[in-house]
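One structure is given below, encoded as structure tokens.
In this view, the complex is presented without one of its protein chains, the others remaining in place.
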Amino acid sequence: MTIVRRGPAIFCLALGILLCAAPCRAAAGEPRPHVLELGAWAGYALPLGKAVADERGGRAVGVQIRYRSPSGLGAFIEGGYAPLFSSRGRIAGIIPGRTVGLSSSLNAWLVTGGLAVDWRFLRLDGGLGLGILSVRSTLDGVTISPLQLDLVYTVAATAFFIDRVVRLGAGVRAVFASSSGINFLVFTLNLGGDVLRRR
Amino acid sequence: MALGATPTPRQTYLHYPTGVGAYEWGGGIGLTLDILSTRLVESEQRFVPRLTGAFRYGFPAGFSLEATLDAIVLVNELRMGLLWSIDTGPVAWALHDRLGLWFGYIGVDGFDTHAVGLVQYPGASVGTIIAGHHLSLAFEVILVHAQRVDFGDASVSRVNTGYGGFSLRLLLESPVGPGVLYYGATFFQASPDYQLWLAFSDGRRKLQFVRFHLGYEF
Partner (left out) sequence: MRRTGWIIALLAATACGSGVWEMPVFPDGGLLKGAAVLPDPSAKFLEALFRIEGSTSTFGDLVASRARDGGVSFFGSGNKAYSVLRPGCVDDAGTLVLEGYWRNATGGRTGLIRLFVEPPEAAVALCRGEEPVDPVGLRGAWGSGGDLPDQPLHLAWESPLKQPNPPFRVVAHRGGCRTMDQCGASENSLEVIRIAGSLGADAIEIDAQLTADGVPILYHDLSFSDRLVEGVYCLGPVSEFPLAHVRALCKLEYGEQVPTLDDALRVIVEETSLVAVWIDIKTPDAIAGCVAATNRWRARAEALGRQVRFVHGLYSDEMVDAWLRSDLPSDAVCLVELDPKDVRGAGCEVWAPRWTRGPMGSKVKRVQESGRTVAFWTLDEQEFIDVVLTDARPNAICTNRPGLVFQRFQMVGESPWGPNP
């Protein structure tokens, strides 16, 4: 049996993919303004790895506030939620002579911040922040709800098909929880709007 | 912004392969943050922030001289090196070799330890410009030449300890105001003891950690 851990490597892999995805063409057009943008995303979270669970992933949501500079460089703060795993069943051998019910779930809450590059219709985000990994497990009627704080890295790529004052797009974000080894992707629909523009 | 690897005139870039012209110089200050995973340091995650200062001076024919100082009490390192770069249109390339002298001290409870070491970082970089942002990717091999650890009233010296791992750095340099903001991350796959913070560790397997960079060039 070989169990391979690739957290930091996946982070690097994602950076490399973003690098590959970045088109080697320059932007053209008039200078852009300073912009404060509010946004939200909703989508489906999909855990990476081979962890066994009855259900993997689920509907995830997030909100963002971001600043875009005229050069396309920006910064963002984001909060998000993603359900990752849930299982339900009966288990023997834990309590002598009995088969008991066991239901468990693992959800992630994220508060991250970082830097972004906007180029044409494409946006690349890279950030880090706090992840709160929340377990809830009930065994034979006894429920525990431990929380694990963790440093998370996020890398996201979003393509906008409406790119005006209101922005609508689709993207993928990868989240890597550095200590707990929980890594997942979120496939998102993104909606945003400029709330402040200044030249 | 034009396609190509040639930097903006009169603007120097410390990390981009062809970032300085002949007889130009650039300097910068910033922060690095090493995030050492639990797998590396055990039990709890640790953060090692460092102040960093960098200087680069260009010579003709693509050569430049570099010097970098990373400083925190725990680990400090002075790196000096020579870089040769060439512009090939959409991308620019560089070969570089840096020599690092590191030193550090730990005097907290349970430690009475200081150490010095000599590390060489040969490597290569590639860069391109995207919408005015200078993107560079640098690969470096870590060669550990010597290390001396003083612990209490004893010391241990090592020479020719050999290959210590590699690093891969992705960095963006973006013009902001009169200078350049740089930011990015380095992925390390390195021996735990190639520098002081883990000179006390024993593992010879290469472990992974990430270093973040943020700074300003002027």
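Read from first to last, the chains carry the letters A and B; within each, the first residue is number 1.
We adopt the following convention: a contact is a pair of C-beta atoms (placed from the backbone, for glycine too) under 8 Å apart; a residue touches a chain by one contact, two chains touch by 3 or more.
In this text the structure is predicted, and so the values were computed from the model without any measurement.
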* Structure fact -> Full-complex touch with the removed chain, picking from A:Ile95, A:Val165 or A:Leu196, is A:Ile95
* Would you mind spotting which of A:Phe85, A:Trp119 or A:Tyr153 touches the chain that isn't drawn? => A:Phe85
* Structure fact -> Touching the unshown chain, subunit A contributes residues 1-6, 8-10, 12-17, 19-20, 22, 24, 51-53, 84-85, 87, 91, 94-95, 102, 104-106, 133, 135, 137, 139-140, 142, 144-148, 179-182
* **Contact footprint on subunit B, counting only the chain that is left out** => 38-39, 42-44, 90-91, 106, 110-113, 126, 128, 137, 139, 149, 151-154, 156, 158, 166, 168, 187, 189, 200-206, 208
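In this text, only the chains that are shown with their structure count from here on.
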* Just how far, in Å, is the C-alpha centre of subunit B from the one of subunit A? -> 29
* To do: In the complex, go through subunit B and note every residue touching subunit A.
  => 1-3, 35, 37-39, 45, 90, 128-133, 135, 137, 168, 170, 172, 174-176, 181, 183, 185, 187, 208-210, 212
* Residues of subunit A touching subunit B in the complex -> 5, 7-9, 11-12, 15-16, 19, 22-27, 69, 71-73, 115, 117, 119, 126, 128, 151, 153, 178-179
